[in-house]
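One protein chain is absent from this view; the other protein chains keep their places.
What follows is subunit A.
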Amino acid sequence: MKCLLDGTSVKVLARAIHSLAKIGDELHIAPTENGLTLKTVNASKSAYSAFNFHIPFFLDYSHISENTVQADPDDDTVIKCKLPMKSILSVFRSIGSLEKSVETCKIMLPLLEALLIIEFKCKHGIVKHFNLRYFECESVEAEFSKEGYPSKFSCSSRFYSETLLSFHSSTQEVTWSLAMDQVHLSNHIDDEIDPSKCVRTEVTLAKDEFIEFNVALCTQVTFCLKELRAILAFAEALKLDLDCRMEGAGQPVLFSLQKEDLYSADFLLATLSPALDSTVSVSSRTAKHEVSASNHPSPVPTLRNKTDSKSISHGNLLGSRNGSRVNLPTPSVRQTSVNDTPENTSRLNSLSLIEPHPFPDMEVDLEPEIQPPPAKRARARYIFQNCLKSTQEFRERQTEVFAPDSEEDE
C-alpha cells in the first residue's frame, strides 16, 4: 500500500488515530480497493471502531504493495498489519505541530519488509521519516449492517457533547431510554451500589432537537461513555453530525459519521444485556468472584493462529474472558441470547466479532455434540477449538537459527 496525503488530510488522520487510541490498544490497518481502513477493538471487546478513508481523501493512493526489487505482478499483494497504538500515536501525537509544519505525508507498507513507513515532508525542507515495525498481520472484522436497526436518530456532535456535559466526568455508563417523541438519558448505577446513596442525573431531549429522529421501538439501552467521548472528540473537532442506530438492550449500538465522499467512520458499541430479575443479587456476587478469579490474561494469545501469510488472516477474536464483563459470542450475529446465563446478567455483551474463517461449516457440527449449559458450552468450544477442527494446518515455518545447539556434533 502506498498513499500520499496533504496537510489538512494529515490532521484528519491524526485526529482519527487519537480517537482510535482512546478506544483500543492496537491499530489494524487494512487497505482496500476503495481506500484505507483503520480499525481497532477495545480490550474487553465491547467497542469496535473503523475509520474508512476513501480514495478522494488522498492525493495518491494504491492499495497494492509492489515488489520493488523485482517487478513481478504475481507477487503484488495487499498487506494488512497490526501495530501497537503507542507507536503510531507517537508519530501523530501533536496535532498542533503537524498543522504548523507538515506539508505532505507519505505512508507505505512495503512488500519485502514488515515496516509501516511514514514520511512527513515539512516546511523548510525538513523531512521526517518513521519506520514502524509490525509483527502481526491479523485483522479484525465486525459483521454489521447499517440497515435493520429500528431506531435511528442523528444530530450534530456538539449537541451530544453538550448533553453529556450534564453528566459528571466520572459517570461510566449512561442509559438511553427511547420513546416515541424523546430520548431520556440517565446515569447508570451498578447493581452492587445502593442507588439511594448516589446522585442520579437525568436529561430529557425532545424529538425536535434532533436533525433526524426515527424511533420504532421504545427501549432502553446502556453503554459506556468512554468510547462515546472518544467518538465525539473526533466528530466535534471536525464539526460533523453523528448518526446513532439502536436496537434494544443487549444489542450493539452503531454510531456513524461521514464527510461527503472523503471519509466515514463507524463505531459499534456493546450494550448491557437486560438483567434477569430473580438472580440479580446472586449473580452480582458470582460476577465479582469471577472477576477476581480470571484476572489473568485470556487464553486468546496462545491459541491465536499466527500466520505469516500476508493475505489470509485468522485473528481469533471470539471473545476473551475479561472478568465476567463479556459474554462469549457465537460467530453469528444474533445469537447473543444463548449466552445470557445467570452469571452474566447485566454485563456488557461483547460484539459479535468475526474474522475470515477458513472452516465455515465447522460450527454446524459443534452444536449437537456438547451437552453442558450454554456458557460452559461456548467456553469449552472456544478453548478446544483447535482440537475440534477437522484439519490442522501444519506449515513448515522457516525460522532463523540464532544460536545453534551447543551439543550438536559437527
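One rule holds in what follows: a contact is a pair of C-beta atoms (placed from the backbone, for glycine too) under 8 Å apart; a residue touches a chain by one contact, two chains touch by 3 or more; residues count from 1.
Definition applied: contacts and distances are computed from a predicted model.
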item: The complex's invisible chain, by UniProt name, from "Checkpoint protein", "Histidine-containing phosphotransfer protein", "Auxin-responsive protein" or "AP-2 complex subunit alpha"; value: "Checkpoint protein"
item: Of A:N131, A:Q172 or A:T204, the residue in touch with the unshown chain; value: A:T204
item: Residue among A:L59, A:L112, A:I126 or A:L165 touching the omitted chain; value: A:L165
item: Sites on subunit A contacted by the missing partner chain, in the whole complex; value: 159, 162-163, 165-168, 170, 195-206, 208-209
